[in-house]
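Every protein chain but one is kept in place in this view of the complex.
Presenting chain A:
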Amino acid sequence: MFSAVFGSVEQGIIYAIMALGVYLSFRVLDFPDLTVDGSFVTGASVAATMIFFGYNPLVATIVAMALGFVAGCITGLLHTKGKINALLAGILMMIALYSINLRIMGLTTDSSVGRPTIPLFNTESLFSKFQVFWSTLGIDKTINQFLSNLGIEYLPSTWGTLVIMILITLLIKFFVDGFLKTEVGLAIRATGDNKKMIRSFSANTDTLVIIGLGFSNALVAFSGALFAQYSKVADIGMGIGMIIIGLASVIIGEAIFGTKTIMRTTLAVIAGAIIYRIVLGLALRINILDVGDTKFITAVIVICALILPQILEKRREKKRKSKRLMERWAEKDLMLKKEATGVAEAKTNQ
C-alpha cells in the first residue's frame, strides 16, 4: 500500500508539470490543445536520444523543452495564421509528431529510420546525477529508519527522486505564477478571457496565442523528458491520452482546491495531478483491473471529477439557502416577540 502510494506521488509530481502546461493552454488561453499527446513524447524521445548519445542529461532535457516550445508554436501558427479550428490544429500536430518522434528515436539505430522504444538502463539521468549528491547526505537512512519504526514494511529505495521533483515542480510553479503576472502574461490571460477587448488595447492576439501554446508545450515536453528518465524508457505510446490526464489533473485540482488566485490554482493543478495518480494507483490494486484498463479508469475519474462538483455545489447551495431562510425566520420571530413585549411593557407603564 505505502509503496504504491509512494510511486503514485513520484509519478504524479512529474505529470504535474505536464498538467501545468495543459492548464496554460486549456484554462488560461481557453484553447483545447491536443498537441500535448505528441509533444510529451517529443520531450521523452529527444531527451532519450540525446542521453543515448552521451549528452549531459540536463542539456538533453533543455533541448527537449525547446522542441516542445516549437511544436506548440506550430500549432498556434496553424490556428491563428492558417485559420484552422483549434481542436483540429492540435490533432494535426499530434499526428505529425507521432512520425517525427519515431524518426527522432530512429537516430539511435542504424537498422531502420524509425524506432518505437529507447531503453535507458545503465545511462545517466537527471535523477541519477542528483542521487550521487543526495546519497552523501544520508537522509534516506534516517527517514526509512523512522518509517520502519512506525511499522511500514516496503520502504522506497530513495527519497531523492521525490525531493528533486518537488523542488523542480515548485520552481516551475513559481515561474508560471510570476510569468502570468508580467505584462505579457496579463495579455495572454486576457487573450483567453476576452479577445475583442485585448485587441482594442493594442495586443496582437495571434502572437500571444502562439507564445502561450509554445510555453505550454515546453512544459509538457519537459515533463515527458523527466518521465523518460524516471521510468528509464522512452516509448512512442507513452503520450496516448496525455491530454486527458492533464485535464483530469486540472479539473480535479480546481474542484478540490478552488481557483481564487493564480497561485492557488497552479498549486491546485499540481495537487490534482498527484491525487489523480493516487486514485489510479489504488484502483489498479483492485484485482479484476489490469494495467490495460488504465485509460478506462482515467475516463471514469475525469467523468466523476466533472460531475461530482456540480452535485456537491447544488447540495451546498440548498443547505446554505435553507439555513439562511431559517435564520431570517428566527430573526423575524424575535422582532415580533420584542414588539409584543414592548407593547406589553408600554401598557404596564401606563
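Assume a residue touches a chain if its C-beta (ideal position, glycine included) is under 8 Å from a C-beta of that chain, and two chains touch if they have at least 3 such contacts; residues count from 1.
The criterion applied here is as follows: contacts and distances are computed from a predicted model.
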Listed names "Response regulator receiver domain-containing protein", "Pyruvate dehydrogenase E1 component subunit alpha", "ABC transport system ATP-binding protein" or "Clp protease", matching UniProt entry of the absent chain = "ABC transport system ATP-binding protein"
Of A:H79, A:R115, A:K173 or A:R189, the residue touching the omitted chain is A:R189
Sole residue of A:N122, A:N149 or A:S202 that reaches the chain not shown, by the stated touch rule = A:S202
Absent-chain interface residues of chain A come out as 179, 181-187, 189-190, 193-194, 196-205
